[in-house]
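There's a structure below that I have some questions on.
Some chains omitted; the rest stay in position.
Think of it as A, B and C in the order they're written, each chain with its own count starting at 1.
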Amino acid sequence: MLAKVYVTPKKAILDPQGKAIAHSLHTLEYNEVGDVRMGKYLEVRLQGLSRAQAEQRVEEMCRRLLANLVMEDFRFEIVEE
Amino acid sequence: MHNTPTVTEQLALDHGLTGDEYRRILHALSRTPTFEELGVFSVMWSEHCSYKSSRRFLRQFPTTTVPGGPEILQGPGENAGIVAVDDDLAVVFKIESHNHPSFIEPYHGAATGVGGIIRDVFTMGARPIASLNSLRFGAIDHPRTPHLVKGVVAGIGGYGNCVGVPTVGGEVYFDAGYNGNILVNAFTLGTIRADRIFRASAAGVGNPVMYVGSRTGRDGIHGASLLASREFDAKSEELRPAVQVGDPFTEKLLIEACLELMQRDLIVAIQDMGAAGLTSSSVEMAGRGGTGLSLNLNKIPTREDNISPYELLLSESQERMLIVAKAGCEQDVQAIFARWDLQAEVVGHVTDDGLFRAQWDGEEVIRIPIPALTDDAPVYERPAQQPADFAARQQLDISTLPLPSDYGQVLTRLLTSPNLASKEWVFRQYDSFVCGNTVVQPGSDAAIIRLKGTGKGIGLSVDCNSRYCLLDPYRGGMIAVVEGARNLAVSGARPVALSDCLNFGSPEKPEVMWQFQQAIAGMRDACLALGLAVVSGNVSFYNETEGKPIPPTPTVASVGILSDVTHHVTQWFKQEGDLIVLLGDTQPTLGASEYLAVVHGLVAGAPPEVNLDQEKRLQQLCLTAAQQQVFSSAHDIAEGGLAVALAEACISRPEGAMGARVTLDGNLRPDVLLFGESQSRVIVSLPAASLPLLQTLTHAAHIPYAMLGEVGGSDLIITDYLQLPIAHLCHQWRTALTQQITGVRTSTDQ
Amino acid sequence: MKWGIVTFPGSLDDRDSLYGLGTVLGQHTVNLWHKDRDLKGVEAIVLPGGFSYGDYLRCGALARFSPIMQSVIEFATAGGPVLGMCNGFQILCESGLLPGALVRNRSLSYICEWTRIRVETTRTRFTAGCSAGEILRLPIKHGEGCYVTDEATLKTLKDHGQIVFRYVDATGQITESANPNGTLHNIAGVTNKAGNVVGLMPHPEHALEAMLGGEDGRKLFLSALAH
């Protein structure tokens, strides 16, 4: 089983990375680009769990380690492989 | 009309103001304040911005040096202090706290602390060239400590490394007294041409006020009033969105652009937007200039939509500057910033009405007489009282303490305890090379940087033993100053001035106020005796958790000058066969020592006494000896006493450890002799041929000395007490902190 | 010799390189601005350390698109000597002038310390004055200095002698404990096939003066002169 975890900066929080990337894209004349936000994408391989267990465990991992809840939001999907 | 809450006394209380203060506002305005005005008063009258409990005490510090000392070009009151190095060159420096934000979000809290202090320095026109940091964490085995340490250290590095200012030194202590309230104090020093100093004083009616740097978001609204001026409780978790994120890249652009701007004659004043953001920078600039200032809030560049005028005034978004330009120079200013991809906007102008005014959608939301926010802000004489257990805690009968059976083991234990273990795990994460001036890297008593093109150098050290301050704040404050100066003097830098960061609990507690006053008195007396000026500083109150104040921590960042930077001295032994000599004498004291705490679990006794006169002569001797290049090494004796200092002189040498054979005379108890922390002592090593010169110097200075032994061999031998293989000791000392913080054992010896 | 030192927004060691090459080594130096295309007639180019564009997205990724880099690429392709140090190395990799890429240190922490590197080839413009196997003491200071590449590229690097520097211990041995950041095969620096473009993570410009800790960095710059 694979958990795909998406961690994104909270909306009100400054995202200097996203800002710099947007600036570069504009320099490269991608003028259609508006705002860019940059977050993390994690693939966590899991063994020996039921889907329900996986949901609950990954939620906990996100809260404890994978996301910094002071500044980040997260969501995830569990997929069978 | 925009919608705002109705202003009532209750709303004022919710802003952290008192009922009396609210009535004072009504009186100052002769009307009810607007919601925005209430916000402005609450931040400007907060302890953090107004110094309302501390101001009268800070006046006791000497702010000029002794006759013949360097000229103080700027004392406290500006963004940073300035000391002349010679006719052309001066150094600008300041230390500041970022304690509460770092506890909530260690990485960004520490990072933005570094960003803020760097802005204070380049705001004056100086190029920042060196940083220090002073850190206090809870007990190393407290569950949150490793997380906080890793985050804070990574944050300091993350910002400082990226902005290109080397971190050349600092200090780190662990103590259960900081379990719920860590300390992060950051210091930066810059260099400036003495005739190019910029001060933040708004002048010239009609001159445009310009905003430059990052756009304003809702960062840290109420940071200054709520975070820095209120103690912590469970509710502080709710303040989490108040975290600010730093952008060192933008700061680097701001540094370069502002320094370029200041080469030209285009601006009148410049000020960074720190705590209380746009409000405090506007008010302070107008206050210093005796003018007024009017802002059009609709012009402030924003990061999000629908930011209210209240939020615009109070936001603490980072990397922003406010500039008063010369009328007609707006476009030239904009052109310089555009070269660095930064935008500068005209957001207001200087007025002559003595008012702070702000418009939103054509409506005046702020109209406050500036003095009401500055000179006429409340000042408190808070009651002070010696803690009831003060005398009891100083009692210590060492005759009841069992003597250790194995002194080698005790020494090893001390050297691997978190406060004495090598801080390499920390400073390895900091760029200490950039700027190309670092002559002595972290790891010796003081960092030494050169001043390019002058042959001169600057010595830097940051110090405070808060256990001393807890047991006797007067003596603790004194020792913080004395130790800082001594660290410089042994390194060959003449101590001249300092910046202090006074970290204490709630000033509303009489015991804390007493600690505060005592510490200041001790620092003042030390400064007067040693001829040092206090040129800048910062007060951080309300460092408490659940009603329990931290140990008093008046951190001292000391700055010294080397007229010839090649005459610096480092703390480690260098040459087999060199003689080892102890300068100063050893008193029968164990009070407040690291040994008592680590080995006996005791925080008790009186901190060591200081004879300021002897201290001054000792420091002068060290400086003279450095100039005459008498010493191979010189190391201040501090926490852990003589044995730890000897061991450090053996093991801290970056190129590899060196042994020593030493015999100690005297009829003191062995643990007092080895681990007592008597002040005014230095261990030096020197070639035998230089001994007569040293004897002449000690004789002239009336400083007692003792021949201890000589450098060499593969062991540290203290006759009759201990013999330890130096390579192993070095390895244990260097890796202990890494192990305790990361849990990783490093097995290889580098 | 006339050296051009490029300043990108976020470059940090550009000023140190200018000082080192100009004041310490007495070279003719000019500062090249990222928004320009004009190389001002320089004979060698230095891409300095730092955090160009904040090193956001990836180290060196955003710098590569600046106007000056288009000129640098032309200059390098024509055989001109180009030295990338730290962030400069990362930019050279991102630009495709050098193979491979640099990722986060194994420890995930920034590391600042003195290291030793061994000269693996003297066939480049910046090691021609060294002897093969010579050990140089240079500082590193980076968070992303772990060199990676795929097997095929690694093989080409080896076959063509493109590995220029490897981290070693005091006795010159390539050991795991001498590897500061987890880099592949202790690689500290590589060159292109022609040997005119060299990138390395250590900072020769911070090892030019004995008072600041060492002079071994001079050898790289002096090699270029000797040519």
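The rule is short, and it goes like this: a contact is a pair of C-beta atoms (placed from the backbone, for glycine too) under 8 Å apart; a residue touches a chain by one contact, two chains touch by 3 or more.
Everything numeric here is computed off the predicted structure, so don't read it as measured data.
Composition notes for this entry: the full complex, per chain label, is A x2, B x1, C x1.
Simple rule for what comes next: only the chains that are shown with their structure count from here on.
Remark: chain B and chain C have CA centroids separated by 35 Å (rounded to whole angstrom). Centre-to-centre separation of chain A and chain C, using mean CA positions: 33 Å.
For chain B, the set of residues that touch two or more other chains comprises 247, 249-250, 341. In chain A, the positions touching at least two other chains are 16, 20. By the touch criterion given at the top, residues 16-17, 20-21, 24, 27-28, 38 of chain A touch chain C in their complex. Per the touch definition, chain C reaches chain A in the complex via residues 53-54, 56-57, 62, 65.
Residues of chain A that touch chain B in their complex: 10-16, 19-20, 23, 68-71.
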